[in-house]
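Excluded from the complex is one protein chain; the other protein chains are retained at their positions.
Labels run A, B and C following the written order; every chain starts at residue 1.
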Amino acid sequence: MKQLPENAIKCLDKGFVRLVDSMGGDDAIVQAARVSYGQGTSKISQDRGLIRYLMRHRHTTPFEMVEFKFHCKMPIFVARQWVRHRTANINEYSLRYSEARDEFYYPDPEHIQFQSAFNKQGRMGEVPADLKQKVQNYFKEISEKSFGIYLELNEAGVARELARAILPVNLYTEWYWKNDLHNLLHFIGLRSDSHAQYEIRVFSDAMADSVKAVAPFAWEAYQDYVVKGMRFSRIEQSLLEKQLPSRVVDDILEDIAYQITATLHYNKHREDSDLYQLYQKQGGSNSEEDFRLKWNSGEIMIGNVRELREFKLKLESLNN
Amino acid sequence: MKQLPENAIKCLDKGFVRLVDSMGGDDAIVQAARVSYGQGTSKISQDRGLIRYLMRHRHTTPFEMVEFKFHCKMPIFVARQWVRHRTANINEYSLRYSEARDEFYYPDPEHIQFQSAFNKQGRMGEVPADLKQKVQNYFKEISEKSFGIYLELNEAGVARELARAILPVNLYTEWYWKNDLHNLLHFIGLRSDSHAQYEIRVFSDAMADSVKAVAPFAWEAYQDYVVKGMRFSRIEQSLLEKQLPSRVVDDILEDIAYQITATLHYNKHREDSDLYQLYQKQGGSNSEEDFRLKWNSGEIMIGNVRELREFKLKLESLNN
Amino acid sequence: MKQLPENAIKCLDKGFVRLVDSMGGDDAIVQAARVSYGQGTSKISQDRGLIRYLMRHRHTTPFEMVEFKFHCKMPIFVARQWVRHRTANINEYSLRYSEARDEFYYPDPEHIQFQSAFNKQGRMGEVPADLKQKVQNYFKEISEKSFGIYLELNEAGVARELARAILPVNLYTEWYWKNDLHNLLHFIGLRSDSHAQYEIRVFSDAMADSVKAVAPFAWEAYQDYVVKGMRFSRIEQSLLEKQLPSRVVDDILEDIAYQITATLHYNKHREDSDLYQLYQKQGGSNSEEDFRLKWNSGEIMIGNVRELREFKLKLESLNN
Partner (left out) sequence: MKQLPENAIKCLDKGFVRLVDSMGGDDAIVQAARVSYGQGTSKISQDRGLIRYLMRHRHTTPFEMVEFKFHCKMPIFVARQWVRHRTANINEYSLRYSEARDEFYYPDPEHIQFQSAFNKQGRMGEVPADLKQKVQNYFKEISEKSFGIYLELNEAGVARELARAILPVNLYTEWYWKNDLHNLLHFIGLRSDSHAQYEIRVFSDAMADSVKAVAPFAWEAYQDYVVKGMRFSRIEQSLLEKQLPSRVVDDILEDIAYQITATLHYNKHREDSDLYQLYQKQGGSNSEEDFRLKWNSGEIMIGNVRELREFKLKLESLNN
């Protein structure tokens, strides 16, 4: 195998992802968002909070202000899935113009698996060693045979654009691929998902490393609100409502009232005597005695006030 | 006001939305999806089920196969929000080429409201009648005055493209606007939302009527999974987990086991003696005696097996 | 080979293009353009003239108002070029979800050619019969061998998404492909060009037939102004200017003056006595005697006045 380019992350047996260039990061997201909201708001939120707010509320345009350019090398069948993300700009190695190189993807034993019985698009289970060996032999045999024929036709002078038609889709190709952060996150969300094919997931995960390094707050927010988020449909909500006793919802709401109080106190110190009143304003319903008891236990976490209030609204809507 | 074009839905005081043409409907979604999944699957799912499955799992490309073209007339400040949806094709009335017409938006009293205290982008509350009157007077005054000047400059031969620069953004403009169903639903999701500005919501709601008529299953699925869905972030889930007693989750899971059993029985009749076994396979944990009792009560609803199973997985993940 | 779907145009040995649906035609282009230019202009130009005007001046948005949806079947290496046109909506047969079918592209002898010596991306010349036979044998051998292995791995239960990686890019795939007329014309302009690879040109030409049928004026205008147009760069123009004697340019300009006069006369009959004056207004410089001589010869063609005037401007700029 040829040497990896500098700074490239190895993917599969012969592929790689390399961040060639990027423009902007978390700061560029904030900068763009602040144009929309005007000068006056700059002091209100710190960068991280603003980025989380934008992600939570699906304000996607500021994330489009950050741009990434990668150099990638991957098997053709991976490139075929990848290219469906249409907002990217692509320059790919052309087999009409240049000769194919003798580089094919051979799966390692660990990733040779059975067709999933549950998911028509997946794989599962442990394959016996001899079947693994057979798969590897076949990959090698077909790749070498077709490449040999390709070379022979090339030497006989047959047009490259035609001769390449016998090469299998495990042949490696390469390209420059440029996209903005919003669409790159969407790509990673789909292609690093457990339902994506293993061979593209490896590349998606490698690009994710670049995102984490270039725009760490945006990455964190995407994980918290999109990837790790859980969505309940209208039907599922009716089931939840029917079974979720009001008592449970009330307990959570109570917990939120404490958290908001603690957070406000943390951000701007209050007199001890003002705390119970503050807690009541957040919807807390414990008696002052109970409040003191719990407050002094020191077990109350702090969080993001805006997020906590939004969660409160969601829960209350479940109770109606 | 000029007469509305035939089949147009009136929007605001002088605007409208009119479906000019469309290509495909629910059937086109199914047809496109089936190319992806091959011939063999055509019998598995009925159209509605397939469309709901596609929506639930964010398989968006089949929805792009349906196309809508609208003729719309709206104030410029509405057009300015609308145009940000960049996948649409647009042909707009040009004030460089043609003369402006004397048509301005005057808000009706009901929608003249105060600036929202909670939401920097919203309005709220009831405004006193005299302030309402003042707003209406001002709108009329500025519109008439600027249009008068515009006409005067026009008659003096000043270039239209320059003279129009003094017209206010409540002037009506019109355009042809064409988009695919996936992106149209996204538009409606954002612009028919309660946080959208009232004046664009009216147009979005009017287009929603066309979607409902042309692709009713897609519309229903979009409502159930996207609009009315509820999303919990990673942080919110931790709060839920901490407080949601396992007992409650178990109750819901039990309920689901009954629903799946009933649905399978409904779709393909089973012998009475097979029912308890089927229920156990769905994860039901009641004794056979309890099962019979509840089963015979007749209160068990049926649903979509696939959806119920997916909900089960989500709930189980909350219990871990 | 499986039977072609109804109304499909056969492409290559086993592929096809089939127009599934379309929205609008020449009339929709005109309708959209007239919104931009306002009501008043509707009488000025007939449809054909307006469409030609739009194309000549690269007013592309009205052409985006017409939509086409095709069902196509083509080899993977063709699909890989095709998919680079990113404005299209696509639903493709999935080899993760469904089994591959035993259908491969075998080039017919006529299109097996040598690598072009002049164009790194082309083919040329006549290949000896035995080399043609060898190419065909190799295509058949590799296709059958790889498909045999694919079937064997499939039967052994290996995941489809992995087993398919050994199939060559001459395997047929199929998809639904939807695009608007502006972008479809751009596709055809590039892919029906003589520099495009033969195997995609066949499909592009087949889609061109649908365009001709659905929007004949737009098709004609695209041919006249874009495909068959000839573009001279700034450098080439200097060469032209240096060598093109003013006399030649003057001859052409004179010819144009006659053509415009004849056309205006044809559209709206003039008295014989007014003709010479009209001709002079068009920039004609012959004496009245010479004018009469040529006029009565009857050899003057008529054309489109607007186009002729634009050509005149271009030529005059060459003379400066």
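Keep this in mind: contacts are C-beta pairs under 8 Å (C-beta built on N, C-alpha and C of every residue); 3 or more make two chains touch, one makes a residue touch a chain.
Since this is a predicted model, take the numbers as computed values, not measurements.
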### Message
Given that one chain is not shown, which residue among B:Arg58, B:Lys145, B:Lys281 or B:Arg309 touches it?
### Response
B:Lys145
### Contact with the hidden chain (one of A:Tyr53, A:Tyr93 or A:Phe114)
A:Tyr93
#### Entry: Contact partner of the left-out chain, one of B:Met23, B:Cys72 or B:Val127
B:Val127
### Query
Considering the whole complex, which of C:Asn154, C:Gln223 or C:Gln280 touches the chain not shown?
C:Gln223
## Note on the structure
Of A:Lys14, A:Lys178, A:Arg191 or A:Lys312, the residue touching the omitted chain is A:Lys178
### Task
Can you list, in ascending order, the subunit A residues touching the missing chain?
20-24, 28, 31-33, 35-38, 40-41, 61-62, 64-65, 67, 69, 71, 89-94, 97-99, 174-176, 178, 180
### Task
Mind listing the subunit B residues that contact the chain we can't see here?
75-77, 80, 83-84, 86-87, 90, 94-98, 105, 107, 111-116, 120-124, 127, 131, 134-135, 138-139, 142-143, 145-146, 149, 153-154, 156-170, 197
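Note that only the chains that are shown with their structure count from here on.
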### Pair of chains with maximal C-beta contact number
A-C
## Note on the structure
Whole-Å distance, C-alpha centre of subunit A to that of subunit B, is 25
### Query
Got the subunit C residues that touch at least 2 other chains?
90, 94, 97-98
